[in-house]
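Note that one protein chain is taken out, while the other chains of the complex remain in position.
Letters A, B and C mark the chains as written, and numbering starts fresh at 1 in each.
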Amino acid sequence: MTDQISKEIMIKFYKILETIHIVKNNISMLVKNNEIEKIKYISYGEEAIAVGICSALEESDIIINTYDGISNLIARGGNLNSIFAEIFGKSDGYNNGARGYFNISAPELGVYSANSFSDTGVAMGLGFALSSKLRKENKVIAAFYNNETANEGIIHESMNIASAFDLPILFVCKNSKNIKGPLPEEFLEAKEFSMRALGYEIHGTTINGMDIASVYNSAKKIVKNIREHNRPAILECITNNYYEDLSSSGLNAINKNIFDEVEFNDNSIIKNFSKILLDKSILTQKEMKNVKHEVSYLIKKAIEFSKSSVDPKPESLTKFMYADEYLNIPKQGWLS
Amino acid sequence: MREIRYLQAVAEALNNEMKINEDVIVMGEDVRESLRGVTKGLYNIFGKDRVIDFPISEQGMIGCGIGSAISGLRPVIEFQINEFTFFAFEQLILQSQRLRFYSGGKIKIPVTYIVPGSGARGGISGQHSDNPYSFLIHGGMKVVIPSCACDAKGLLVSAIRDNDPVAVFLPTRVLAEKGEVPEEQYTIPLGKAEIKKTGSDITVVATGHCVNIAIDIARKLEAEEGISVEVFDPRTLLPFDKETLEKSISKTGKVVIIDDSPISCGFSNEVAALIGEEYFSKIKAPVKIIARADVPVPFSEPLEEYVLPNSEKLEKAIYMLMGRTNA
Amino acid sequence: MRELSCIQAAYEGLEKEISRDQNVYLIKKENIFNKKFFEVLNNDILKNDKVISTPKSEATIISSATGLALIGLRPVVELNQIEDIFLAFSALIDQAAKLRYISGGKLMFPITYLCVENNVYNDNDGQHSDNPYSFLIHGGMKVVIPSCACDAKGLLVSAIRDNDPVAVFLPTRVLAEKGEVPEEQYTIPLGKAEIKKTGSDITVVATGHCVNIAIDIARKLEAEEGISVEVFDPRTLLPFDKETLEKSISKTGKVVIIDDSPISCGFASMVSSILMEEYYEYLKRPVRRITREDIPIPFSKSLKKYVLPNSEKLENAIRSII
Partner (left out) sequence: MHKDLNKKKCLEIFKQLYLTRRYSETVVDLGDKGYIRGPLHPGLGMEAVCVGVLNAIDNNDFIGLSHRGQAAYAVRNVKIGILLAEQFGKKDGCNHGKGGTMHFNLFNEKRLFEVDSEVAGKVPIFTGVALGCKLRGLKQISVVFYGDGGMSEGWVHESMNLAKTFNLPIIFVVENNRYAVTTKVEYACSVKNLTDRAKAYGFEGIEVDGMDVEKIYTVTKESVLKVRNGSGPINIIANTYRFCGHFTAEKILNLHYRSQEEVEEWEKRDPILTWPQKLIEEGICKREEIESVKEMVEKEIIEAVEFAKSSELPTPEDALRGMYATEYPGIPRKGWF
């Protein structure tokens, strides 16, 4: 499979993978050092999906994030300065400090997120697809969701509408074998979520989401298909997700670390991919090291930039809230 | 000026707006055939690309509206039944209302939600008779509830042209009422109340179809008892025009609120609290609230009458505040 | 007496209730906390076969709890993300809250919704940061929001024994707060407020974690300036204990309401309107509302403080009317 991918793209993949990983490690450090607002957890293990899918899309295509929006954003070429400024809650951030880490979005890059951990943004994808179809823009929308939210009614409604209206959407299911108590399979007679495609007469595939080449190649093929035929499809990517717990409130205030101390630092995706790169002598150990240094440097710069960025002004609250402002809204209580 | 029905005014506003602006599209359940009459005939004029029937999937439909609004369309979404807003509540409040905020003000979501036939229609019982606007106000969404044909046209046009989600409630009980409506397309700004009748003794804050109740009572009491009642119609519930209310209260010092949504945490409570907080010194008597009791609307007529606000209750409240013994 | 945290107290009450009444079941979603959640609480409720784990399908889970109640069970549904209430709004407002009435008072739906970790202090950016109880009140559902460990246990047990749907909100800020909790099972009746601190100059109506804010400010003002503040904790938002409030207000004549849900059409507005309508003659000054603004919770720390109620705002409000 990997043979089909050119050397340049492989190197690009490697660089993005390292960037995502190091960015997440840095954020985790910042939380632990109390340098930024608390973030509940950081998840690892979805990087290959982000890189594979985002690279298979055209620039004009649209991505709907899950909570792990940061991977998609970086894979899409997001600016590290804007990303870190957002995580510092500063006005130079992608969302001017309103959004933070989870569900970060960048409308200018076509990366959107819903305000949700239940992946209800998938329904929003319908609208992007519909308007692309009506205006003949020939965009493809990649809407991400997780295995745990795959049983939400809104996902079903979206798939039914997408199929009934012939909308160009790729539903990307990140099926993590590792997370959230019992495996989702216990809840599912149909062992794979791609089987759900049967209920909507659409195409469904299951692939290994830890293997970046397989994600990229499958996505390329399916996206091409979607663009040509204006039919939705489901791409299920099997992964191993790990969470690093960073929260300090609620239950965790009683007893730290509700999560198992799993190998959240497990970077098997990168390890495997590096091995392939070495085996095929696309990159040498030294070159890899250089890439890491380069990325780390950029991130260091971005953190410095973010620290010096200004806090958003209180007036911006109203501006964020309504595009057309009126007197008396948003209503504020009595202030002396 | 010509007189047309409220519903015709709404349909006309929508039709014109679709002609003026190609981005305006209509989504909803059965909007081609149009059970409620708001979208009647639009399908034949604008075709399937701009008048889109949806399966009964409210969440998916609203989601689709949000996405298309972000990408530049201006969807007008009809809820066939007022309770369908509950199905899509997550999409309405957490997504459509908040996504702009969480994008840091980068995106605009110009969606208009139309809820035709809101409120009790008589004999349709507890699950189809709600006026769910207080929920949306609490969620921060702009809410409009026109009380006459002229307002309906102008406010709907403003709502469609507004760049945020706006929910427009069309109360069942006024849909068939006639009124003078200009032929050309015009707007009435959101957030501007109207004094539907001037008076000096007491202010009645009335919404939706209760405005007509209030006007009738005001005329009657003026003629029969010499009580001069001012009828204040906020028209937009959020943003609420408190400046005009202040003027009215400074004059009268007494307020009755009549509103057809459940009392607890409803719009009527919000107005009363606002008065208690900001215009306390101008008030000379307790604020009286005539609202729906906190129960679903019962089916049987005498029960329904007991639960809903009506002119009799309003009249009593006014007598009471005016210190008349015939209360 | 031994001390427990608020969440431990609540789950202790729940566990005992499950063992006591064969019809009580706990319905909970599978989630990230599952394995260690109860270990942390030192609670072996999971060993009980009356705990049902379900996939993430909120609307159906909450609606099917209505079905469980229909055939005589008394389900307790744990909602661990506050979004659940929005996703299942129809099932809550249009079904659970209404069906008994529509059936002509013949059916009974003894369901408890236990909403844990429900606000901004849980490190989730702005998400899961709502306090959506005002929606439920407007829908006619009974709502309980304990402010300390002792109340949490007693009120939860009452809610489970109540024959109607009751939503119990455990605010994140008080989950870890410790307090004295009796070992035996006890109930605190719904619809009874508690004066958490007596005073004579001004009444502060406070809910959830705002009760603690109010008590702190009350102590401070009393010690430093001799302003005597009465702290009124309604504990049950619906039914609301008007009588106790009347007593307090007839003494003080001045009210500030502090509540952590959006201001428009929120709980604070409801209390204020009751005062303006029914106890107007006692009021000497305007009724001040200190609440969350009608704005979602921003991530940025510098913005958050403008949106949320806090002790500084409360203090200013008290001073403005004293």
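A few comments on the model shown:
Keep in mind that, in the parts below, contacts are C-beta pairs under 8 Å (C-beta built on N, C-alpha and C of every residue); 3 or more make two chains touch, one makes a residue touch a chain.
Since the structure is predicted, the reported quantities are computational estimates derived from the model, not experimental observations.
Interchain touches from the omitted chain, evaluated on the whole complex, reach A, B, C. Of the options B:Leu92, B:Ile114, B:Ala214 or B:Ile263, the residue whose C-beta touches the omitted chain is B:Ile263. The residue touching the chain not shown here, chosen from B:Ile195, B:Val295 or B:Met322, is B:Val295.
Residue C:Ala65 is the one among C:Leu4, C:Ile18, C:Ile45 or C:Ala65 that touches the chain not shown. Of the candidate positions A:Ala164, A:Leu278, A:Leu298 or A:Ala323, contact with the hidden chain is made by A:Ala164. Not every partner is drawn; the one left out touches subunit B at residues 29-30, 32-33, 35, 53-57, 59-60, 80, 83-84, 87, 121-128, 263-264, 268, 288-295, 298-307, 309, 313, 316-317. For subunit A, the residues touching the chain absent from view are 151-157, 159-164, 186-190, 195-202.
Seen from subunit C, the chain kept out of the figure touches residues 25, 50, 52, 54-55, 57, 59-61, 63-73, 90-91, 94-95, 99-110, 140, 142, 162-164, 190-191, 238-240, 242, 277.
The rule is short, and it goes like this: only the chains that are shown with their structure count from here on.
When each chain is reduced to the mean of its CA atoms, the one lying nearest the mean of all protein CA atoms is C. Between subunit A and subunit C, the centres computed from C-alpha atoms are 34 Å apart.
A straight line joining the Cα centres of subunit A and subunit B is 39 Å long. Separating the CA-averaged centres of subunit B and subunit C is a span of 30 Å. Residues of subunit C in contact with at least two other chains: 83, 87, 126, 264, 268, 288-289, 294-296, 298.
Contact of a single residue of subunit B with at least two other chains is seen at positions 90, 94, 98, 101-102, 140, 238, 277.
Contact residues on subunit C toward subunit B in their complex (touch as defined above): 83, 86-87, 89-90, 93-94, 98, 101-102, 126, 134-135, 137-140, 238, 261-262, 264-270, 272-273, 275-278, 280-281, 283, 285-289, 294-296, 298. Contact residues of subunit B toward subunit C in the complex are 83, 86-87, 89-90, 93-94, 98, 101-102, 125-127, 134-135, 137-140, 238, 261-262, 264-270, 272-278, 280-281, 283, 285-289, 294-296, 298. Listed in rising order, the residues of subunit A touching subunit B in the complex are 93-99, 103, 105, 107-108, 112-116, 118, 120-132, 134, 153-154, 157-158, 160-161, 164, 316, 319-324, 326-331, 334.
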